[in-house]
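Shown here: the complex without one of its protein chains, the others still in place.
== chain A ==
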Amino acid sequence: MALPFSGRKDGLSLSEALPDRSLFILVAMMSFLAALTLTGATGARTLSTRWAGGAAQLLTIQVSEPDQPLAVTSKADKTAQPTRADAVLADLATLPTGTQVHRLTQDELARLLTPWLGDAGKTALPLPAVIEVRLAEGQEAPTNLEQTLDAHVPGTVVEHNAEWSTRLRALAQSLLACAALALATVGGIATMITALATKAGLSTRRDIIKILHGLGATDSYIAGRFAWRTGGLALGGGLLGTLLAMAPLLLLFRMAAPFAASTLQAASTTMPDWRTLPDLLPGDMLIGLAALPFVAAFIGWVTTQFMVRVWLRRLP
């Protein structure tokens, strides 16, 4: 026959000693902040990686009057001469092996200019040809490329991203450092909140703990009982905070998606559809967000274990 009320009852009544509402809500708020910060950090890291790698290897070349013949000397020559754009493309073909050269099509160009010119396909303004050159990893463009092209095809403009990439990379890394600092601060606050809650719980259960101690309860038993309680509350709070953060994060990501393209032809001026948005979210960020509740639980568990064990040192 089972004993009445039998089970793992030991009189600690931690649901009363450590009320769920305050710790749960505070951890949820901390996790909400951490989720936002983590997303910011992911964005900054993506930017940093992009500017350190892909974007730094990118050249954008503009050729005015692209469809005009290179140099008109006579009516007969006019048909035989290549266009200014073709001449630039021919020059670019001499760049080292592995270099990718792509002239943006009319559609791609129109899509890029839509925010400024509206339907660019119908504009009366003469549009230059835009050629995207992606250098192979570790390669640099010849220093005299702009002079060479300008001498051959006058009016050609070469925009090199390297200088901007260095500045933007420094900016992104600063943002990353700030995000790390913010995450550490959030973690520190969560630790303090847990420590205070544990301290309050210990003081309300002082006599019960002394009785258990006198009956032969080990430090790990008492610390474990408190730690699983706070760990569980922190896990729940972490889950709630992370889930609540998902709504603004998805909205921000949807707004930022058009700027995340790594090439001009992949760039889009329209925001992605809500249904396709999850596919665009970075995998490491999703892993980070999924880990947040468990990190919160771990912080709660470890902090409580430490606090209770230190408190128990007062007893022989």
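Please note the rule applied: a residue touches a chain if its C-beta (ideal position, glycine included) is under 8 Å from a C-beta of that chain, and two chains touch if they have at least 3 such contacts; residues count from 1.
Heads up, the rule we're going with is that contacts and distances are computed from a predicted model.
Taken from the listed names "Cell division protein FtsE", "Peptide/nickel transport system permease protein", "NAD(P) transhydrogenase subunit beta" or "RepB plasmid partition domain-containing protein", the protein name that UniProt assigns to the chain not shown is "Cell division protein FtsE".
Contact with the omitted chain, checked across A:L117, A:A217 or A:L281, is made by A:A217. Contact with the chain not shown here comes from a single listed residue; of A:D10, A:D91 or A:D150, that residue is A:D10.
Considering the complete assembly, chain A touches the hidden chain via residues 1-6, 8-11, 13, 208, 211-219, 221, 315-316.
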